[in-house]
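First the structure, in the form of C-alpha cells, and then the observations on it.
Yeah, one chain of the complex is gone here, protein chain that is, but the others are all in their spots.
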Amino acid sequence: MSDLLELRGLTAHYGDFQALFGVDLTLARGETLAIIGANGAGKTTLMRAITGIARVTAGSVALDGRQIDRLAAPDILRAGIAMVPEGRRLFPSLTVEENLRIGAHARQGNGFWTLERIFDLFPILRERRSHPGTALSGGQQQMVAIGRALMSNPSVLLCDELSLGLAPVVIKEIYAAFPTIRESGASIVVVEQDIGQALKIADHVHCMMEGRITLSGRPQDLSREAIHDAYFGVSHA
Amino acid sequence: MKNSHSLLLFVVLVAGLALVPVLGSRALVQDLFMVLCLLVLALNWNMLAGFAGLVSVGQQAFVGIGGYAMFAAVILGGLDPLAGVLIGGVVAMVLSVPVAFFAFRLNGAYFAIGTWAVADIARLGFGQWKALGGGTGTSLPKGAARDMIGADAVKEMLGISAAAATDAMTYWLALALVAVMMLASWLFLRSRMGLGLQAVRDNPVAARSVGVDPLRLKALVFLLTAFGTGICGGLIFIQIGRISPDAAFSLLDWTAFVIFIVVIGGIGTLPGPVIGVLVFYGLEQLLADYGTVYLIVLGCLGIAIMLFARRGLWGAFIERTGFDPLPLGHAAPRPGA
Partner (left out) sequence: MSWADTLAQGLLLGGLYALFAAGLSLVFGIMRLVNLAHGDLIVLGAYLILGIGSALGISPFLAASIALPVMFALGWVLQMALLNRVLGEDILPPLLVTFGLSVVIQNGLLSAFTADSRKLPIGPVEAHSLPLGPVTVGVMPLITFGSAIAVILILNWLFYRTALGRAFRATSDDAVTAQLMGIRPKQIFGMATGIALVVATIAALYLGARANFDPSIGPARLLYAFEAVIIGGLGSLWGTLAGGLVIGVAQTFGAALNPEWQILAGHIAFVAVLLVRPRGLFPRAQD
C-alpha cells in the first residue's frame, strides 16, 4: 500500500493555545485509520488542520505527494479530502436532499457516489429527502453528514466523533455503512472516543494525548492496558 | 502619576482656549465655536457607538430637538436663551425615552436605520409646528441673544460689541461643555458602570454572566447622550440665530461629520474625538473651497481607517508607541511587560 496522506511535524493552534505539537501520521491508500484520545487531546484540531479550517503553523500535509497545507479549505476539498465535522453541522435552511447535493458543489466529473447511491446506503434518507436537515434525529443527521461528505467523491474521508451523543444501536447502524464506503475506494480516518468501535473497523490505531501521538499500532497488537494508559496518560514508569 | 500629568495638560489647554475671545478675532471665535460643538457631538456619539455599541445615525434628532426647544422657550415662553439651552437638553432626554423604547427593538445594524427614521420623523414633525415657522423655520427675536444673562458683563469687561460678546459667551459655554463632557466621560468609563459597558462591548455573554445588565447600561448611555446632544443643539442655534427643520435635523452636519470625526480620530478611545476634530478642522481649512471634494476626501479617509486602522489615528498612535496617557481600564499587566 502506498501512502496517500502524509503528515510531518504538524503543529497547529486552537485560538491562542497550541493544540498540536509536531504530529507525524501516514494514511495508506485504501486504509482505515482510527485516532482515539480523551477530550482536548487535539483530535479535532488535527482534523481541522488537515482540512484547512485551523491554520497550520509548522510542519506539512501532503496528499498523494502534493503539499496541501497552504491551501484554503475549499481547495483542500477539491484536492480530495472531505470531512464529516464534529456535531454534524448540517445546514438548517437546506433540505436533506439539498444538504447532500451541496456536498457535490465543487465536484467535477463523475465518481462512484451519486444521490441514488447515498440513498441506497442510508435508505431512510430517501424517505426524508424533502425534510429540513435539522428536523431529523441525531443518527439520521449523522447519515446526512456522511452522505454529504461522500458526495464530493473524496479520496480521503475524515470523520470527527461520529458516535458523539448517539445511542449504541444507532452507532452500530452508522458503522455498518463503512465496508461499503471502503469498497468505494475512499481511505478513511475516524476520530473516536468510542474505543471499541474504533478498534473494530480500523487497520491502524493512533492514540493522542496533549497534542501528540503517544501510541500507534494495529488493533490486534495493542493491549487493552497500553491503550488505557495512552488514553488517560497513566505512566507505569 | 501619568493621570495627573494628563490632567495638568488638559487644564492648560482649556485655559488657553478660554483666552481665544480675549485675544483672537471674532471670525476665529465663531470657527472654534463650531469646532467645539462638533467635538461635544463627537464625544457623545463616541460614547454611544464606540463604548455602548449603539451605532446611531439619528443623533441629529436630538440636536434639532434641543434647538427647537430652546427656540420655543425663548419665543413662546419668553425665557432667557440660556434657560432654553438647559430646557433643550431636558426635552431631548425626555423624548429619547420613547425613541429608545422603539429603536432598542431593532438589533445591531438595524438600530442605525431605526434611529435615522426617528430623526426624519422629528424633522418632518417639527416642520408642522407653525408657531416656529413650519417648514421654512424662524429667527430668534432681535436682541434675545444679546440680552442673555452675563452678556452685558462680558461686553463691559472685554470692551467689545454686543454681538461679539454673544459669540464669546456661546464659545465659553461650548468650551465648558467640552471640558465637562470629557471629564464626565473619563470618570464614567473608569467607574464600575463604565467598565461594565466596555465589558459588554468586548464580550456580551461573559459580561452578563458576571452580572452586568447590558440593556440598562445602554439605555442609560442613550438617555445621557441625548441630554448632552440636546444641550449642544440649543447652544448651536443661539449662535446661528435662525432655525429650520432641514438645518436643525441635518444628517450631514450633525451626524455624518461627527461620525467621520470619531472614526478618523479613533472610535472607542477617549482622545479619538479630539484628534478627529483637529483633522476635520484642518481638512476643512485646506479644502473649504472645494465642497464636494472635501466630502469625498472625508469619506475615503473614513473607509481607509476602517480597512487599515480600526481604532483610528489615536489607536494607531498607541499601537506604534505603546504609550497610552489616558488608560481607561485598570489594566492587567501584559505578559512580558
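As written, the chain order gives the labels A and B, with residue 1 at the start of each chain.
Following the convention adopted for this analysis, a residue touches a chain if its C-beta (ideal position, glycine included) is under 8 Å from a C-beta of that chain, and two chains touch if they have at least 3 such contacts.
Predicted model, so just to flag it, every value in this text is computed and none were measured.
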- Note on the structure: Within the entire complex, the undisplayed chain is in contact with A, B
- Chain not shown: contacting residue from A:78, A:117 or A:182: A:78
- Which listed residue (B:18, B:121 or B:180) would be found touching the missing chain in the intact complex? B:121
- From B:55, B:94, B:163 or B:240, the answer for touching the chain not displayed is B:55
- Note on the structure: Contact residues on chain B toward the hidden chain run 49, 53, 55, 57, 102, 105-106, 108-110, 112-114, 116-118, 120-121, 124-125, 127-128, 135, 251, 256, 259-260, 263, 267, 292-293, 295-296, 298-303, 306-307, 310
- So that we can see where the missing chain sits, which residues of chain A does it touch? 51-53, 72-74, 77-78, 82-83, 85, 89, 91-94, 98, 101-103, 105-107, 148-149, 152
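We adopt the following convention: only the chains that are shown with their structure count from here on.
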- Message: Using mean CA coordinates as chain centres, what's the gap between chain A and chain B in Å?
- Response: 56
